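Working notes, beginning with the structure itself.
For this view, one protein chain was removed and the others were kept in their places.
Note that the chains take the letters A, B and C in the order they are written out, and that residue 1 is the start of every chain.
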Amino acid sequence: MEIVAFFGLGQMGQSMALRLVEAGYQLNVYNRTRKKAEPLVEKGAQFFEDPVVAVSNAKVLITMLSDDQALKAVTTEEVIQALGDGGIHLSMSTISPKAAEELSRSHHEYGNHYLACPVFGRPDAARAGNLWLCLAGDEGAKNHVRPILEVMGQGIHDFGSSPPAANVAKLAGNFLIASAIEAMAEAFCLLEKNGVDPGQVHALLSQTLFSCPIYQNYGRSILEQNYSPPGFSLALGGKDMRLVQDAARNSEVSMPLASLLQDRFLRSLAKNRGDMDWTAIALDQREFAGLSTSQENK
Amino acid sequence: MEIVAFFGLGQMGQSMALRLVEAGYQLNVYNRTRKKAEPLVEKGAQFFEDPVVAVSNAKVLITMLSDDQALKAVTTEEVIQALGDGGIHLSMSTISPKAAEELSRSHHEYGNHYLACPVFGRPDAARAGNLWLCLAGDEGAKNHVRPILEVMGQGIHDFGSSPPAANVAKLAGNFLIASAIEAMAEAFCLLEKNGVDPGQVHALLSQTLFSCPIYQNYGRSILEQNYSPPGFSLALGGKDMRLVQDAARNSEVSMPLASLLQDRFLRSLAKNRGDMDWTAIALDQREFAGLSTSQENK
Amino acid sequence: MEIVAFFGLGQMGQSMALRLVEAGYQLNVYNRTRKKAEPLVEKGAQFFEDPVVAVSNAKVLITMLSDDQALKAVTTEEVIQALGDGGIHLSMSTISPKAAEELSRSHHEYGNHYLACPVFGRPDAARAGNLWLCLAGDEGAKNHVRPILEVMGQGIHDFGSSPPAANVAKLAGNFLIASAIEAMAEAFCLLEKNGVDPGQVHALLSQTLFSCPIYQNYGRSILEQNYSPPGFSLALGGKDMRLVQDAARNSEVSMPLASLLQDRFLRSLAKNRGDMDWTAIALDQREFAGLSTSQENK
Partner (left out) sequence: MEIVAFFGLGQMGQSMALRLVEAGYQLNVYNRTRKKAEPLVEKGAQFFEDPVVAVSNAKVLITMLSDDQALKAVTTEEVIQALGDGGIHLSMSTISPKAAEELSRSHHEYGNHYLACPVFGRPDAARAGNLWLCLAGDEGAKNHVRPILEVMGQGIHDFGSSPPAANVAKLAGNFLIASAIEAMAEAFCLLEKNGVDPGQVHALLSQTLFSCPIYQNYGRSILEQNYSPPGFSLALGGKDMRLVQDAARNSEVSMPLASLLQDRFLRSLAKNRGDMDWTAIALDQREFAGLSTSQENK
């Protein structure tokens, strides 16, 4: 089966790569630290210390890295060139539309295709192949990678031929999720300080008006103050809120709730909560209500 | 069957009263304007010009009015007294916890019970008996009205013996809904100004992470800029945001998103949008993005 | 000389009353606790346990109380009636325009005049007769009290014949002061976390672009984290921010900075800082930057 290069073996990347190996793809993996590659190597993937070599016999490169900087650092001109004429970079990280635009251009110069394909879903969804994928870029390239994507996701949404579109869609989605976390965090504090059980209101609403995964699952995490280990870290969530705000600035859209979230994450980072789950912005809200944040001492 | 007095025949009240009449209850209706009572009178309800007389042969009084002021204006000492010893006031309006507390006390003085029972659902849900009910107050009284409530709602959630608890729960719910409207309004503008179809992102998310009525239905309204006639008016939504903020003040909870929403509604009212649906706060957000609000001229 | 009734002997009231006694006015003082009247009684004022008696031989009643509730509690119909036909209530507290409107009406019913005359200045300015006064109400009444006002203030600004106008002016002023405190609190944190001495920037700006008392004096308090004893308590400041926001609501003006301040004060109250000076909202901002608030342990 096809050889695929895979860069970035964090929680998400590892789960996604495992599925590909299990589906029979020959995987050339690269990661800053070798250790995270071991579960994959055990299943037949090959580890490379040099990203250039890792892509040299592959037509498809998948990247799943933490941010613009990490992605740009590894996607050097040498790598793009080694990927070879007609090669496809399937870029699945949550990055800025601007970085997608730039990378798209630089791939084009070498005759390669850059596909944006950010994902919705946490590591367990990735492991189960249940991600939701936002795809954008060249038609032919999209057709080529479709079988690969079907191994990782339960649904592929096509946002056309311009890669940044998929990244904006992803940012809009993460903004909606963070907004729901914020709203629940505030509502629960109001209830608690008025002597009403937040769990009961959550039970009512998450079975009716808000009967969907985000309110059900994130709501429960907030109620249980269960923030470690993170499914998605507050540091990464904060990075995404920055990207949302940057996109809003660049397109001249005033988004007051996005600004509020940016401030919420910034405070949480200033209070050293970057390694908690991003639902832990609810701790900052508890402080806004003068409520104890016992979680912190756990 | 039991005689029930029913005050307040707005869109919601009328739908709820119709169900009771159809279920066989003998309804004594009172409303400021007689006209709205006509469909009920046709089905056998009796209209009263004097609220005191309307309650004099009833054990249960149901009220569904627009706000604290309207409720207090009609719930005079004379009415409470006429309701008779052991009478039950089933108060279903969205009012402040403070007003509920005060009314509860004044009913107690006359040996009556005050039950708070605000509802979730729009007029069509009320007509179909599909409301969600938040009930709180005296146990015996709650048992007595349960058959009545089952005619109007598809689920009854019991918030204990203190009436204001149900009102706080209702306010928390409306706050969550308004927050979701706000978040979608901002996200859709970001997408539109970046050349991405908001409808497509909405389709993706409202079938997956946000697969619930609020995101599905309200999202569609915003996309279609369909704000008239209102299912729930912006003026009433603004009143609720005021109640949320008052409850937050009184219990010393800083809720920045609630403050943002309060400002959003205030601006929309200053721009004469009180008669539109409350999703029309999205028009103010369009102005925040320098986008046209052609809807206004329709 | 003229007999003047004076209700409310807090920090401000006491200083103002002392000036009147020293200027030769015969003062009938009333206060919930007698103790605060002692310095005045020593100088010749007469203490009354019953406010009705206190006003019965006076043409002018001055009130300096903490809020709407306190003022309304003491300005009973009996007091207004006892003040006598043509009597003047010189109301100097910072209250809501709405309360001023209501009190104005009830005085009118008894043939009395209600003058709004809120003040700018702290207790030391009051003691020195250096307050700035915002006056509004009946022309004749204003002329009558002018000599009294000149004992207390260094400048009288006439806002016309409608009492609430003076209260709105006062609220606008307090809003501007709180905004300046907020701005400095944020700027100083930014400087400190970037290794720049906030004191130096303050020295530069408060001698040039911002060479005025608010920036000079409040800036110094924030730099020194000197919040006790309060010149003006955070609890009272929070009350004023509430009044600003209520006035904004009632006149349909969205004031996002006022909302931000309301939240800032609410949090500070939730953290039990009500007895500190209102500049102590800067402590909440330090927490927003992850900076220590050692002041709290003093």
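Heads up, the rule we're going with is that a residue touches a chain if its C-beta (ideal position, glycine included) is under 8 Å from a C-beta of that chain, and two chains touch if they have at least 3 such contacts.
Here the structure is a predicted model, which is why all the values come from computation and not from measurement.
Per the touch definition above, the residue from C:Gln200, C:Ser228 or C:Asn272 contacting the chain not shown is C:Gln200.
Checked against the full complex, the candidates A:Arg34, A:Lys98, A:Arg220 or A:Arg242 give a single residue touching the omitted chain, namely A:Arg242.
Which of A:Val41, A:Ile156, A:Leu266 or A:Leu291 touches the hidden chain is settled by the complete complex: it is A:Leu266. Residue C:Ala169 is the one among C:Ala169, C:Ile222 or C:Ala270 that touches the chain missing from this view. The omitted chain makes contact with just one of the residues C:Met16, C:Ala37, C:Ile95 or C:Cys134: C:Cys134. With the whole complex as reference, residues 256, 263, 267, 270-272, 287-290 of chain B touch the missing chain. Contact between chain A and the unshown chain involves residues 242, 248-249, 252-256, 259-260, 262-264, 266-267, 269-270. In the full complex, chain C touches the omitted chain through residues 97, 120, 132, 134, 155, 157, 159, 162, 164-165, 168-169, 171-173, 175-177, 179-180, 182-184, 186-191, 193-196, 200-201, 204-205, 208-215, 244, 247-248, 251-258, 260, 264, 288-290.
What we mean here is this: only the chains that are shown with their structure count from here on.
The chain with its Cα centre farthest from the Cα centre of chain A is C. At the centre of the protein atoms shown, by the Cα-centroid criterion, sits B. The geometric centre of chain A is 52 Å away from that of chain C, both derived from CA atoms. Counting partner chains per residue, chain C has residues 256, 263, 267, 270 touching two or more of them.
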